[in-house]
Every structure is written in C-alpha cells, then in structure tokens.
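Structure incoming, see below.
Note that one protein chain is taken out, while the other chains of the complex remain in position.
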Amino acid sequence: MKTVLKLFMEAPWSGRFGLLVIAIYIMLAVFAPVLTPFGESEIVADAFEPWGGAYLLGTDNLGRDMFTRLIYGGRNTIGIAFLTTMLAFLVGGVLGFVAAAMGGWIDQLLGRLVDVMMAIPTLIFALLILTITGTSIPVLIVVIALLDSTRVFRLARAVAMNIVVMDYVEAARLRGEGLWWIIWREVLPNAMPPLVAEFGLRFCFVFLFISALSFLGLGIQPPTADWGSMVRDNATLITYGDVTPLLPAGAIALLTVAVNFVVDFFLHKTSGLRDEH
Amino acid sequence: MGSDKKDDSILMSSASRRGFLTGASALGVAAAMAPSSVMAASPKKGGHFRLGLGHGSTTDSLDPATFENLYMQVVGATLRNGLTEVDQNGNLVPELAESFHASPDGRVWSFKLRQGVKFHNGKTMDSGDVIASINHHRGKDSKSAAKKLLQPIIEMKADGPNALVITLQDGNADFPYIISDYHIPIMPKMGNGVDWKSGVGTGAMVLQKYEAGVRTTMKRNPNYFKKGFGHFDSAEVITIADATARTNALTTGEIDAMDKVDLKTAHLLKRRKGLRLLEASGNQHYTFTMRCDTPPFDNVHVRQALKYSIDREAIMKTVLKGHGAIGNDHPISASSPQHASSLPQKSYDIDKAKFHLKKAGMSSLKIDLSAADSAFAGSVDAAILFKEHARPAGIDINVIREPNDGYWSKVWMQKPFCAVYWGGRPTADWMFSTAYAADAAWNDSFWQHPHFNELLLKARAELDTGKRNAMYAEMQQIVSDEGGVLIPMFANYVMAMSDKVEHGDVAANWAMDGFKAIERWWFG
Partner (left out) sequence: MPQLVKMVVQRLALGLLTLFVVSVIIFLGVELLPGDLTEAILGQSATPETVAAFRRELGLDLPPHTRYLEWLGNILQGDLGRSLANGREISELISWRLYNTLFLAAIAAVIAVPLALVLGVMAALHRNSLFDRVINITTLTSISFPEFFVAYILILFLSVNAGWFPSISNVGSEMPFWDRVFRCILPALTLTLVVVAHMMRMTRAAIINLLASPYIEMANLKGLTRTRIIVRHALPNALAPIINVIVINLAYLVVGVVVVEVVFVYPGMGQLLVDSVSKRDIPVVQSTSMFFAGAFVLLNLLADMLAIVTNPRLLHPK
C-alpha cells in the first residue's frame, strides 16, 4: 500500500490521473453488485427511457438500466481483457525471448509457426475456431490470447534479438550462464519498455476484438454485459447524433488513456532519464 | 403509405379461386384488370434508379435454382418473368401466360402463352422455353430449391408453340400459385437446358453488368410486353450489408431506396427531410420452434406452458418496435382470407403456464434456447425477453447465442429449441405442407398429428371455399394449441426511399413490392 502511495506521489499529473482512473474502475468492478440499482440483465422499464430519474443513464434497447449494464460491462470486459492480455504476453513473451536467445531450429520452428498463424486473417481464424468450439468465456479468452500472442512473440523476439547480440550478453554466455538466467537477468529488463508499451495497447485491442467478433455474431454470450457488444448494439444511433453508444465507447477510451498514461510514466521511470520539468 | 397495407389481402378472393377450377373466363377478366387498375397517379418515364439492399453475397449466381436472398430475388424478378405472378393487391394473375384453366379435378392444367413476347436477345418466347425452364428444376440431378415444389408434376406437353399442358399427380387448386414462385422464371432454352448465365429474360430491364455481391446495372427493355410497367431508363442494385451504411447512403443521396430499415432507429429516419418509410405487412413471421420428438418438448403441456409464458405484445413492441403484429402460434397471418379470426388470442398468463407445467408433472423447467441474428434480426433480444417473461412461471430459459455462420445446418432442425424466420407462403396449404405436415422436409418442429395431416389432404382436394376455409380454421386451432411452433410475431417489411420515388399499391407477399419494385416504381 505504501509503495503504491509513494508511486502515486512521485507520478506526474498524467500518471496520477491514470492511476486514479484505474483505481476507480477496479472499485466499480469489484463492488458492482452493491453499486448498481438493478440486476445485470433485469428488464426494468420500456426500451430507451430518457436519462435521469430512476434510470441514471436511461435504459437500453431491451429496457435494461444503462448505468447498471455499464458497470457490469466494465467488470466483465476488464476482467476478460486483463486475463487475455496477460496470457498473451506470457505465451508470446516467453516464446519470443526463447526464440531470440536460443536461435537455431527452435527459433525457426517457432518463427514459422507464428508466421503461419499470422498469415491467416485474424477474424477468419477466430471465425473458424470459435464456430467449431463455441464461444464460452474461457474459450474466448484462450483463442484471443493465442491470436494476440503471435504479435507479442514477434515484438519480443525482435527486441530480444537486438539485446542478445550485445556485448554484455555475449559476456554472460562466455561466463557460462544458462538460458533462463540470460532471459531473466539480461533480456527481460532491457526488453521491458517496448513490451510494456505494447501491453497498454494490446489490452484495449481485446475490447475491440470482442466488438468485431460481435459483428459476426460470435461475441460474449448474452445477457452478459460487455462494452464491445454494447457499442455494437447501439452504434446505429450515432448516425442520428444520439450519444448512447459513446457511453461504452467512452468508458473504453478513458480506460485506454489511463492505462497508457501509467505505461508512459513507467517508461519514463525506467528510462533513467532525469525529469526535465 | 405504409401500414395501410395491413388490410389488403395477399390472397386472391374466393371468387377467383373458384375461377381457376371452372374455366378460363374469370381469369381473363383478372388478367385484363391487373395492369391498369392499381396506379393512383400516372407514372412518368425516365431516370436512373439506385436500390441499396442488405443482401447479396459474392457467392451469388444468376441461376434461379440457387436464389437464396432478396438481392437475387429482386434482380431475377426484374430481368425475368414467370408464367403467373401475384400482383400488387395480392391477386394471382397470369404473367407470361395469357390465361390458364384446370380440369375439374384440378389435376390437368392448361396454360395459354402470350404471343410475340421477345427475350432480351431477340428470340421469341414459346412453349419450348417454358418447358425447359420448368425442367431446369426437375429431374434426378436437379439441385434446385424448387425441386420439391415441382415434384407433383408427372407430365408436361407443348400444345403448339403458344400453349402447354401440365399434369399433376393429385389435384391441387394452388398450382398456379406454385408456378409463380421466384425460383421458376422463364428463360431461353439452350441445348438440353436453359441459358441462365447471360441473365437474358423477358423482364422490364436488360442486364448490362452483374458483379456478384457488389452491384448489378440494367437498362430499360424497350420491348417490354407488360404495359404500364418498367418506367426507369436504367437501374442499379447495390449490396450494402450494413444497416447503418445503407441508411447513410440513402441520406446522402447515394441511393434512392433501401430495404431492411433498422427498426431501432426507424422513427428517427422518418424525421429526416426528403425521405419516407414504406411498410408492408405480409406473411413473414418469426418463431421459436420446439422439437416435438425431443424431451421435454414431446409433452404437449410443456409446449403449452411455454406458449403462455411469453409476453408477445412486449416482444413485438421491443424487438420490432411495433412494425409488425403479434402471432397466435399458427403461421396464417391476419391478412389472409384463410385466417381463423375466431381463434382466441393466447395471452401472457403465468397461472395458465404453471397449470400446464403441473399437468406435465413438473414444478420447474430448465431449457436451452438457441438464437442468432441469422435466425432473424433481434432474435437474441427476443429470446432474452422471453427468458425474463418465463422466469415467474418457474421456467428457466438459458439463451445461447449461436454463431451466425452455419446456423441453418448446425442449429435449425438440430437443436431442440431455436429461433427461426419464415418468409411465409401465399396460401395456407403451401405453408402447412411446407413446415407442418408430418412428412414435410422442413417440418422443423418434428410434429406428427394424424388428424391435422388428414385435414391437410382433404382441404387440398376440397373445391368449396367455405368448407375448405373451415378446415383451415380447424387446422390453425390444432397447430396453435398442440403444435411445436411458438409464433410470437409477424414482422412487416420496412423499406425507406427518397421522396422523389413514387409507387402505387405495394405488394406484401414479399419484400420490395413483391421483389418487383424496379418494374413497378417510378420517379415523380
């Protein structure tokens, strides 16, 4: 707790803002059942009730409370996006480092495998797999994570390649350090910044991917609320200047900005530069 | 405009039905009346009409045997004609036929063809073309969607170049309706088959360029045989799958008319200057279909419990935004003269639902309901509403959103309880024998009701309209009470167009003025 507080005090305003927003989102997600006036899928009124009164943000196309859906949507979406991104980075990052550090046939094998996966358009790949496996949440997480991990792999490998040809890694090898030691002590710390920057973006790409999947009718099973599908369901309204779809889209945007502010703050800290302000 | 179509019958009057069986004279009158009586204002010629449709795929082809979406249906109906057609007011009238009549038992049908009708390539249409066009769907190697419809034909014979005789296995008063089906247009004979590749027909427009899934351009057929139709100089049909893109294209003047208005925003679209909505209510209905051969739906009380635990009004209001009518668990719409109006409307009644559930020996029920946008737009929403409605009756419906892809092969007629749409058929006999008869290929509720099947055969051969309709009424009652199909609503066809576009009465048998908007509409 203390370190978090210290971090917070140390951060520039953008970093503070980011941390604050993330904290609020987490609170909302954790305490969703307490904070919301209605149940997640409860139909409480007619469709498209106006804002205000009993329904803070009005009701959606089925007459469910928008505010409630938004908060539950956050809980589901953030949870899924976080798990997916972590899994993607775990798989893609580790394999990328291994490929770069070991080289040879392992590098070739992994590289070609990833090439094959990336050479198939993502949406089509997802369509093929999800149509066959169904779209339960665990399957969705694993499939999106696997597809995303190919991108992470490429980046991790590219960054690590530049590191493993450095003299200090050469020296470590000559000292007889093992593969994992090199990855853990030399590659990871030096590869961290671009990977963290990537994390900030990949995280929000998951929301977008889920929303693109709902284009094909493959999204999260109803009546579970998620921001991606909420944007999709109400998107037509924007053509008439109705701001309803901006609510979930704005929620995604705010979180994206916040996460990336924190990422920037981290990059700034690790770059070892003196604060020039 | 719009909902005033509701009361128009899409079926012919009983007088003309009898006309089929008694001779050609009555039909001659109907044919003569059709072109002139329907136009309110006199149409102007000219202009380039652009129609944006939410259908069309790069896999489409000009072969009518494989037509499966509105895009090809509209293009097909503009390039080609059938022997008969359903006109704007729902009457069956001869099209390429001049007249037709049946033997007293309804088995032998004689068609007299219009003389001197020319195909776009200059060839004169004759009975050989008609026979080849019908044979295109028959035979062992036919892959046609109309094969089943034409199965009862046992013999076809040309009676000179301008007449033919078709013999059926059993009498069928509805045969002229069947021959008007969009799969069965008349195309020029070529070798042993027909020439469908060129798009040559007798229709109001001549094909210029066809790019599957993108656009079709056509220009006026100067020799069109139907007087008073085919007003545009040229026309273009564009595939615009996304509803928002379609709406934007209409708003910005990229197209002149569109189909499938997004119902959620229809009220907003209506307010836009220079645009208007056009609505037609016909036979299109949405169902939740239960497989009667699978527990728990094999128990009629379970089916009845479900039929009482759905709030049809609420679903119609929410999912269709009022652009439709509530259903009563049988497929015959209120606009049909065969509709049984005396049948009591099922209401949302939790007590009755609980009563039937108890009769089925259950106190609660847990079932899966499969839905997807490809079943019908909004089916997932409808299923979620149903779930909420049924909860107080002790019925827990678990809604499963199936992938759009593969819905018709993996879910429909496979899963025990799923959402389905039906375009509807023009007659009760056609509808019932398509999806409710025990031996029907698409009996998607797997429903076996001996008395119903008996009535169906009896009604088909019955010549007295009163007696026939009484039988159809009884069948509607049986389907409604005991059948496996829950029909919460009938959906209107909702289109939108620029104010420049004018039209007469609008047919409700199919979308886009019975597919014939391009030959029937004009610029004012």
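Per-chain residue numbering starts at 1, and chain names A and B are given in the order in which the chains are listed.
Just so it is clear, contacts are C-beta pairs under 8 Å (C-beta built on N, C-alpha and C of every residue); 3 or more make two chains touch, one makes a residue touch a chain.
Because the structure is predicted, anything quoted here is derived from the model rather than measured.
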Missing-chain contact, candidates B:Lys123, B:Lys148 or B:Lys359, resolves to B:Lys148
From A:Leu20, A:Met86 or A:Leu201, the answer for touching the chain not displayed is A:Leu201
Hidden partner sits against chain A at residues 12, 14, 103, 108, 112, 115-116, 118-124, 127-129, 131-132, 151, 154-155, 158-159, 161-162, 165, 170, 173, 193-194, 197-198, 200-201, 204-205, 207-208, 211-212, 215-216, 228, 231-232, 235-236, 238-239, 241, 245, 249, 252-253, 255-257, 260-261, 264, 267-268, 271-273, 276-277
Touch rule applied to chain B and the missing chain gives residues 57-63, 66, 68, 140-148, 211-215, 238-242, 244-245, 248-249, 251-252, 254, 404-406, 408-410, 412, 441-442
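Here, only the chains that are shown with their structure count from here on.
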Chain A and chain B have mean C-alpha positions lying a whole-number Å distance apart equal to 46
In the complex, chain B touches chain A at residues 243-244, 247-248, 251, 262, 264-265, 268-269, 317-318, 372-374, 380-381, 383-385, 387-388, 399-406
In the complex, the residues of chain A that touch chain B are 41-43, 46-47, 61-63, 127, 130-131, 135, 216-219, 221-223, 235-237, 239-240, 242
